[in-house]
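Missing here: one protein chain of the complex. Every other protein chain is in place.
Naming follows writing order (A, B and C), and every chain is counted from residue 1.
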Amino acid sequence: MSNLDDLYREIILDHYRSPRNRGELATPPACRAEGFNPLCGDEITVFIQVENDVLVDIKISGHGCSISQSSASLMSAAVKGKTLDQVHQAIATFKQLMTVHEANIDDPEPVAVDIRALGELAALQGVVKFPVRIKCAILAWNTLDQGLQDFVS
Amino acid sequence: MSNLDDLYREIILDHYRSPRNRGELATPPACRAEGFNPLCGDEITVFIQVENDVLVDIKISGHGCSISQSSASLMSAAVKGKTLDQVHQAIATFKQLMTVHEANIDDPEPVAVDIRALGELAALQGVVKFPVRIKCAILAWNTLDQGLQDFVS
Amino acid sequence: MTPFDPVQVRSEIPLLARTVHDRPVIYLDSAATSLTPQRVITAMSTYYQRSHANVHRAVYVTAEEATALYEGGRRDVGLFLGSTHPDEEIVFTKNATEAFNLFAKSWGRANLERGDVVVLSQMEHHANIVPWFQLRDEIGIEIKFLEVTDDFRLDLSRFDELLEGAKLLSITGMSNVLGTINPLRELTQRAHAFGALVLVDASQSAAHGPTDVVDFDVDALICTGHKMLGPTGIGVLWARREILAAMPPFLGGGGMIADVSVDGFTPASGVTKFEAGTPPIAEAAGLGEAVRYLRELGMEAIATYEKGLTDDAIARLAHEFSGRVRIIGPTDGVARGGVLSLDVEGVHPHDVAQVLDQFGVCIRPGHHCAKPLMKRFSLAATARVSFGPYSLQSDTNILIESLHHALELFG
Partner (left out) sequence: MTPFDPVQVRSEIPLLARTVHDRPVIYLDSAATSLTPQRVITAMSTYYQRSHANVHRAVYVTAEEATALYEGGRRDVGLFLGSTHPDEEIVFTKNATEAFNLFAKSWGRANLERGDVVVLSQMEHHANIVPWFQLRDEIGIEIKFLEVTDDFRLDLSRFDELLEGAKLLSITGMSNVLGTINPLRELTQRAHAFGALVLVDASQSAAHGPTDVVDFDVDALICTGHKMLGPTGIGVLWARREILAAMPPFLGGGGMIADVSVDGFTPASGVTKFEAGTPPIAEAAGLGEAVRYLRELGMEAIATYEKGLTDDAIARLAHEFSGRVRIIGPTDGVARGGVLSLDVEGVHPHDVAQVLDQFGVCIRPGHHCAKPLMKRFSLAATARVSFGPYSLQSDTNILIESLHHALELFG
């Protein structure tokens, strides 16, 4: 079951069992964005509050598998209190982590990313070996991205 | 080429080259019926004139392959001047001749019909060995059938 | 008839010889698609190797053979469904979904008007829902849903109320989520009394028990090749010939016309009218072989065998997990097929399926294209286990072992 251990790292299970920043924020002042993965039914709502270009608060609600839920929880911990630039940087890095070179679809290798910059998020690295689950891992991030865009406009 | 000889009997080629009863009849008093075979583009128009339950005249126009044309010509010769009962009888007999038992689709055998009753029409017997051509052979007969039905109503 | 022998069936299915993660494949996803016997694969290969040609309009030998294979497939499927006039009643589509679209849009546009009612059920697959919504958005029909009871049966208490004035009842023979088998004969009788036609979704039931359109007394029925040991790329619409004959064409193109000019077109008659373009020829040859094989196995025998597997699995899941693994569907063994949707305590279906995969166990997580049903039971997804005639009781052993592992990992 060594493969499974790659996917279900202890940190992931921990964030799945005890998700951080769970809940809702009043809108307004906060913004909300919804994301869902029609293929497996994962649904996520991200509430963000931005002040002076800083993401001062973030809450997550919704439901889904351990990967989508833990990714959302890890994300919330990683971006809360960060400047918008830093948040965008984190989104970009995470998406890169989840990129599988199409040429290597049979034997996916993560793209070289600065793992240290990721902190706990690096635990999600094993997901790329399970291409179908990438959609789960990335859902929260796409939703956050969407929320930030809505906020700007 | 023995197979081909079965299909293209001399009588058939003769009726194809020199079709009998070709032309049109004024309507009314005559009736007309059109038939066509969408799969190969054969088109036929049958003009019939019925008096006192006798098919006193029949003319054929249209175009098509040697089988549909010769079958129409042979038909016109066979039914002209006959009582409607006799005509219906001929149609039924001919259709039976063209019936392939589905169970024998790979090795079609004509159904037992009274060949002597058919006269020259028996020349078309070889067609059943070429299932795709049955539609050609039967076109004129179905059209005549249709014309008689229209006449009655 | 020789007694039903699953080991013999398995020996004909190449995929079952395969291993994944160094373990044999335990295929428990037949509700999504069934495994393919070698003879079905061979029927298609042989078509391509010996008789590949386009059908109709040709006189050469291989084209005649191709036509005979295609039309032979139609007759075999007709025989399998109990059609009395297969040549005039069986339409081949690309899958069940196209067949529903064809019926909804061709029959629907011709026979329904604004305000007319079509009755579905809450346990329908999206294939039997979305085309009706599309038609509603286009012409303004009304769609009503028979509900599902708390014990996963069709709720017939409001049947008469819903059917009053309805033109059509379109309903599944067997739920692809719950496994529930609906009482078709009763439904048909009651719907006919209201003057409604009955269309049945036999996608799930066709390969797992007898289907007889005359006996069911239905008006139309749809199934799909790849769930009947047949290939992908082919579906089936059966409808009574008077109904089909009166329906306008659906897709336009070659083959479905009697004539075309620069001014317009005249449709062909018969089933041809609904088969625009080059049809699924190899697929019809494959499906023909599949239904011949199913008939050889015996549909009653398959139903009995799969009922045994299902009853056993229900009992053992209850015994092993005492409530931590819940079955979303009837558990009394009555009027249900071999589809078991599981709700595993604390483990998301996606994760269940992921853990099971490591044991070679193939199941499907998700909403199974039945979102209204999922909403009815406030579920986002289930982990669905489903049997086929090649399944074994020992498959359930490995299923149980791997479920234990999932519970442990997430416990």
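What we mean here is this: a residue touches a chain if its C-beta (ideal position, glycine included) is under 8 Å from a C-beta of that chain, and two chains touch if they have at least 3 such contacts.
Note that this is a predicted model, so its numbers are computed, not measured.
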| item | value |
| --- | --- |
| Contact set of the excluded chain (shown chains only) | A, B, C |
| Residue, one of C:Gly179, C:Gly255, C:Gly337 or C:Pro389, that touches the chain absent here | C:Gly255 |
| Hidden partner interface residues of subunit C, rising order | 14-15, 18, 20-21, 25, 29, 32-33, 35-36, 38, 40-41, 44-45, 48-54, 57-63, 93-98, 100-101, 122, 125-127, 129-131, 133-134, 137, 145, 224, 226, 231-235, 249, 251-257, 259-262, 264-265, 276-283, 350, 353-354, 356-357, 361-366, 369, 371-372, 375 |
| Residue ranges of subunit A at the interface with the undisplayed chain | 36, 38-40, 102, 105-106, 130-133 |
| Contact footprint on subunit B, counting only the chain that is left out | 1, 3-4, 7-8, 13, 16, 39-43, 63-67, 69, 130, 133, 136 |
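In the analysis below, only the chains that are shown with their structure count from here on.
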| item | value |
| --- | --- |
| Between subunit A and subunit C, centroid-to-centroid distance (C-alpha), Å | 37 |
| For subunit B paired with subunit C, centre-to-centre distance based on mean C-alpha positions, whole Å | 45 |
| Distance from the mean Cα position of subunit B to that of subunit A, given in whole angstrom | 76 |
| Touching two or more other chains - residue numbers and ranges from subunit A | none |
| Multi-partner residues of subunit C (at least 2 other chains) | none |
